[in-house]
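All protein chains of the complex are present and in place, except for one that has been dropped.
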Amino acid sequence: MLLIHCPHCQETLPEAEFTYAGQAHIVRPADPMSQTDEQWEEFLFIRQNAKGAHYERWRHLHGCGRFFNAVRDTVSDRFLTTYVSGAPRPDLSSLMEGKA
Amino acid sequence: MSYRIPERGRVDRSQPIRFTFDGREVTGFRGDTVASALLAEGNHLMGRSFKYHRPRGPVAAGSEEPNALIGTRRGKGQFEPNTRATMQELRHGLQTTSQNKYPSLKFDVGAVNDAAYMLFSAGFYYKTFMWPKNFWHKVYEPFIRAAAGLGVSPTEEDPDIYASRNMHCDVLIVGAGPAGLAAARQAAGKGLKVVLVDEHAEAGGTLLSEPQAVIDGAPAWDWLAATLADLKAAGVKIMTRTTAIGYYHENLIGMVERLTDHLDEVPADTPRERMWRVRAKQVVLAQGALEKPLVFHGNDRPGVMLAGSAQTFLNRFGVLVGKRPVVMTSHDSAWYAAFDLAGAGAQVQAIVDTRGEVRDDLLAQAKALNIPVKLGHTATATSGRLRVSSLRVNKVTGATVGAGEEIKCDAVLMSGGWTPSLHLFSHTKGKLAWDDDLTTFLPSDTPEDCVIAGAGRGLWGVEAALRDGAAQAQAALEALGQTEAAQGYSVTEDRPGTGVTHKELPTDRSPGKAKAFVDYQNDVTAKDLRLAVREGMRSIEHVKRYTTNGMATDQGKMSNINGLNIAADALGKKQPQVGLTTFRPPYTPTTFGAFAGYHRGSHFEVTRKTQIDAWAEENGAVYEPVGQWRRARYFPKAGEDMDTAVTRECAATRASVGIFDASTLGKIEVVGPDAAEFVNRMYTNPFLKLGVGKCRYGLLCGDDGFIRDDGVIGRIAEDRFHVTTTTGGAARVLNMMEDYLQTEWPDLDVWLTSVTEQWSTIALNGPNAAKLLQPFVPDLELTEETFPHMSCAEVNVAGTPARLWRVSFTGEIGFEVNVPAPLGRQLWETLWQAGQQYDICAYGTETMHVLRAEKGYIIVGQDTDGTVTPFDAGMGWAVGKKKADFVGMRGMARPDLVASGRRQLVGLLTEDGSKLEEGAQIVLDPNQPIPMKMVGFVTSSYDQGTVGRPIALALIEGGQDRMGETVHVPMPHRTIAAKVVSAVFVDPENSRLKIGAAA
Amino acid sequence: MNALTSFPQGQEPETLVSTAAVTVTQVPHRARLSLRARGDLAPLDRALGFALPRGIGGVTLGTACLGPDEWIILTDDAAAVMTACAEVSLPHSLVDVSGREITFEIEGPRASELLTLGCPRDIDAIPDGTARRTVFDGVTVTLWRDTAERFRIDVWNSFAPHVAHLLASGARELAAEMA
């Protein structure tokens, strides 16, 4: 069971309080009807599936209820950081440095 | 009990305990294991091996034991197979049985396999049993299955209870031997939460087998007692009979505590086993090392055992495993076993060492004890049918194995050296490093916050373990901000030692015919490993899987390193190039019940019930599970089956009034200035202009354009909507809405609150619904003018503030009364009483399904299946044409979703008046061969109801354009013709929805 | 908006299990309001007559902060709260959830340990006088720690029997352990 730091509660808590919500920073286009079929396929289905640092979303379902973002190493399952939705994508190289 | 040595061991001689083994009564003492008690009788034969059914006795004294597996039983339903006799403590009334034998342990017909052992080489079953083809299923496989399998499964329900708990601590120490005890002492008294666990019945580890050691001036057992007392006084939680089974992410350790298997009587409310999920800031692994067997022909005969284990049986249990033992070793440690046994009165026949030279002090002590010594010798055979009677040893000169010499004996104590217990460390994905000097893997880096101490990282001797335990614990404590020097220890009478490692021992026999066992339980021999390599198995994983080496219930504790050394030799490679197989949790086999914990029977999983559920139960409801809920399916009267009851409920509702518990529907309160905008974006229908006090049916799609859910949405105020969802969809829909709200549209000022359980929802349907309800709603006139269909209001109902909806899922005049949940049953009973004058009928989900189907209303998940768009469902009217966007709008425009020929929802009426089966497939040409071209299927189908004939809903390709056509439903024995009709079977004009019109 | 708070008040507490380890009691309902808002909360503070706790876990006068924009208000006069807040111009959501949950009080020397049966988080690390949502045996609950040995948990109605059943079994198990 992973340990996850909720950026809203400011507590590091067991995974059982959280639900996974897929890749982060996929923005729903403001005008979906302007999108081509390829673009809509990309939005719906195409995912990074990164092996290593993965930008992803979690929800503190059994806690504050908020969706938030995280960077997790999918090889070790360790979180590099978590941050609130809407915050900019953290710089990967500095995150990796800190953990190396 | 002639093998019991007075004054030795820690068993309580004042407490004799009787148990049975294969029906025979045996007496041991409190503190004994089944193995020690049987050995005390001079009985080594305890089991039969997996493949060859060879007679076997214990080779070890702990949880790594591969041979002495027994069935254990307390009472009805309290049987378990494959229990290690070396771990099962005695208790009064314990019944034990040997396994894998027929008809008896001493004479087993399965042992013919042993005679034909040359046939059963590694991988033999991949090479044969292929002809004739159907013989595999009918003959070969049943035969193989019956021969394998060791013990028998339990066949009765387990009456015991199990438990689980979470724990957080600062330092968890696994293993309460000298390293673990020193680690605990180092961590104790600093205000930290320290937990020390050990799988055995008492703490002490090696110290229990080495009473001679003197630690800081105190005899080992005195030191142990004092240390345990000190640790307890300092608040250290000491947990014995507790096995750390797995090391999971972020320092989560799974541990199983065995609470009652050693007790004569099980106390009330006490679980048999408890799973602990321990989250430790720092972990100290002090699990020690495992002794390796030597690999030689006949190394599996009862009486051949690890020297260290013989020492344990003597010092901990007071049992001599043989009166005339011979020691066969490549490591100093077994010399001490010889000395200990000699000291207890055994006539040690010889100490045979593979090494040409050993330490002078060992030779001197052997001489002093009159023990013959043979250096530079190998073992080439043993004899004895059910118990070893002699060991054959040969002088080795260079590569030449000399003539054999028989040494008569009643036990062979062997030692091939020691290997660290790396299992939990490996679970962390920690890296291992090969140590050439020790010929073993040692722990290296791990991503987890853990240290490994003592013999677990290749250190031998009590003093080394104590010092390392303190030092490693201190290293861990530093991460917790504790700076202090590691405590020092000095030990006299310590027994450090060294040795050499062998592959299989040199022999003068044809190696192809030697039965030199590596994995005892699975009967894997050195020649099997070499054959696997010869056949191209180069990875240790291939060797393991091809031979099954290391896959027995000891999980390779006895066999992995020996297997690796032999495979590496066969491959001509260094061990690290061949690799070690991965250690998998659990560390030792762990009861399913311990994993299940409380989650059995009534604790298994929540069953949600509404406030009205109890009334339904009192009134004879038959239930169905729907998601986590149980819902009343129908209310049979005496003698009624489901169909009869449902027909009656349908008729009563259409004739007068029915009452239905709709409380399980999901309910979400959407509040804020942007509430209308939010609902409008989520649902396909337009909501911006919905008036306050009005409701509207809504369809919810995913962004792929397929229907996800539906419900009715009422506008309570300008900034407040009350949204309902399906019963099963409630949590999912709320999560989806929160996702869009928080992630895509955080600028909207609107909030969502689940009110599913705030309200009890009672539905009244039927021509008399308004009449029944009106007296309880004095503040609102229930007429077509003042409260038309699809209205909602906050009013008092029967004196209770309520949300009243005029909606219908039946085609009849309908109301849904929402009252605060705990008042639901009270209102239900009020309406029930008042409804008697109208012959009110309580109906369940089945009648609800029929009534809605007659009206052509869909059930999401039944008439849709995740591949259906609103247009497919015939609900294009629910899609807002003028909206710029809503969830699913773009998805619906994808090429395949707008293509012609999609499956569309229609009604079906069979031509012969029979009822179709839900799920039945529809074809256009009934005479085509298989595979047939299917154009759709029946989604809903009901008998009778109120239409007077069976009706069905179906999804059919191009269905809307097939009205009036005949399609065919091929059933196993006949084909049913059906006509495609409108999905609305009742009152297409909606006249029955009007108050005053139908009544 | 009407205040749906005429809820049956004043029932007696009902003891579910009482052992030497811990006593579990179902306590009478109180009116309960879910408040959501963000931004400058001063207008709400003024309307309520006290400052809403700002950090998740904080409790002020029976009001707990459960999320960055979420509070649960326990009150004896829900109508008054709703009336007061109705005048607040700051966008917010106030929803009556009085009927949604059942409250169990868990008190005794091993109250904290009883919670470890279902809560994976570190109970001992929860300060007295705080509240938060968490999970108990898969069920979302609001957990209030009143004192070192007294907790309350709010559980949705339909999950309450399941939770109560496990609490009762656990209380007996803990007592047997002490025996």
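Going by the order they are written in, the chains are A, B and C; count residues from 1 in each one.
As a convention for this text, contacts are C-beta pairs under 8 Å (C-beta built on N, C-alpha and C of every residue); 3 or more make two chains touch, one makes a residue touch a chain.
Definition applied: contacts and distances are computed from a predicted model.
Its record in UniProt calls the unshown chain "Sarcosine oxidase subunit beta", which is the match among "ABC transporter permease", "Na(+)/H(+) antiporter subunit F", "ABC-type sugar transport system ATPase subunit" or "Sarcosine oxidase subunit beta".
For the chain excluded from display, the touched partners among the shown chains of the whole complex are A, B.
Within the whole complex, the absent chain has one touching residue among B:234, B:626, B:780 or B:947, and that is B:626.
When the whole complex is considered, the residue among B:111, B:150 or B:780 that touches the unshown chain is B:150. Taking the complete complex into account, B:596 is the one of B:201, B:596 or B:924 that touches the chain left out. Contact with the chain that does not appear here is found for just one residue of B:420, B:636, B:705 or B:870, B:705. Annotation for subunit A: contacts to the undisplayed chain at residues 1-2, 15-16, 19-20, 22, 37-38, 40-41, 44-47, 49, 51, 54, 56, 72, 74-77.
One chain of the complex is left out; on subunit B, the residues touching it are 50, 78-82, 118-119, 121, 124-131, 133, 136-137, 141-142, 144-146, 148-158, 160, 162, 164, 246, 248-249, 252, 254, 275, 277, 429, 510-513, 527, 531, 534-536, 538-539, 541-542, 545-546, 548, 553, 555, 582, 584-586, 589-593, 595-597, 599-600, 604-605, 607, 624-626, 633, 704-706, 861-862, 865-867, 891, 894-897, 917-921, 923, 930-932, 934, 937, 970, 972.
The working rule: only the chains that are shown with their structure count from here on.
Subunit B has residues 277, 279 in contact with two or more other chains. Contact with two or more other chains is made by residues 120-121, 138 of subunit C.
Subunit B contributes residues 163-168, 267-271, 277, 279, 598, 602-603, 605-611, 628-629, 669, 671-673, 716-717, 720, 749-751, 753-759, 794, 800-802, 820-823 to its touches with subunit C in the complex.
Put simply, subunit C touches subunit A in their complex at residues 56-57, 66-68, 70, 120-121, 132-135, 138, 140. Subunit A contributes residues 1, 8-10, 13-14, 16-17, 61-66 to its touches with subunit C in the complex.
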